[in-house]
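Here the complex is missing a single protein chain, while all its other protein chains stay put.
Take a look at subunit A:
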């Protein structure tokens, strides 16, 4: 306080750099009430996000609860090497990539297709009902969703088994087959979220200038041609942004759902990096190893995000930052 007052008093004779500083101090003081508004979230963010980030150094130490993070001895990349050499590395990385790429391949184009379809529905009432229906499953909790999957896919008396039974087809035990796990995961996800994910594309479609369609109609374009030559090209920027964001979480497959659908029989197809981190860390209490694997996951995600963002910037001039 005092400092500022004295500086202001001698203001006419001081150097420009110092007046700049006083100006800054003034600005800082003026922002005071805004900092009050920011404070609660900043405190929580520092406590429960930034302090744990500091905890990441555990990955390079042999953490023991008795010594604490600071005192535990440094071991360099020991835990990373241990993970890379374990047989779990190949398995978890492969499963994570398979599920993730499969999700993108199916889960990315389908919402676009659904939005294009919905955009073609001209009967207002029907459109509304269609939208409400397709968004509905989005609000089912992961827990209930997994419960429904288990009930429906039960090989002895589930709904699907009974339905296939009408045609004399015997139902395989889908949930104990590791090779089918990714399909169960991806298609149930499509069922639950395809409608919701299409909202953003519908918004982009509704923003398209109607004169484009009028001109196309003049030229005798069919509805299909209008979709291919007007709708799709204009959706590309939105689609690119979403694709980049999606790529950035390539190694973070829906952890909760996988964990709930896992069972000892499908484990070779369902153990992914994040579920492994959970088991190593909070079930086997190998804190440092678990943190190292988690960090590896984060770093790869970030690298992919930056890479895809860079490629997209070069190719389509669309990018996040």
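Quick notes on this structure:
Heads up, the rule we're going with is that a residue touches a chain if its C-beta (ideal position, glycine included) is under 8 Å from a C-beta of that chain, and two chains touch if they have at least 3 such contacts; residues count from 1.
In this text, contacts and distances are computed from a predicted model.
Of "SRPBCC domain-containing protein", "Na+/H+ antiporter subunit C", "Carbohydrate ABC transporter permease" or "Hydrogenase", only "Carbohydrate ABC transporter permease" is the UniProt protein name of the chain excluded from the display. Residue A:37 is the one among A:37, A:70 or A:315 that touches the chain not shown. When the whole complex is considered, the residue among A:73, A:124, A:220 or A:264 that touches the unshown chain is A:220.
The chain not shown here is touched by just one of A:182, A:270 or A:290, and that residue is A:290. Considering the full assembly, A:146 is the residue among A:98, A:146, A:186 or A:205 that touches the omitted chain. One chain of the complex is left out; on subunit A, the residues touching it are 24, 27-28, 30-31, 33-38, 40-42, 44-45, 47-56, 58, 69, 114, 117-118, 120-121, 126, 129-130, 132-137, 139-144, 146-148, 150-152, 156-157, 159, 162-163, 165-166, 191, 195, 199-200, 203, 217-220, 222-224, 238, 248, 255-256, 259-260, 277-278, 281-282, 287, 290-291, 294-295, 298, 301-302, 305.
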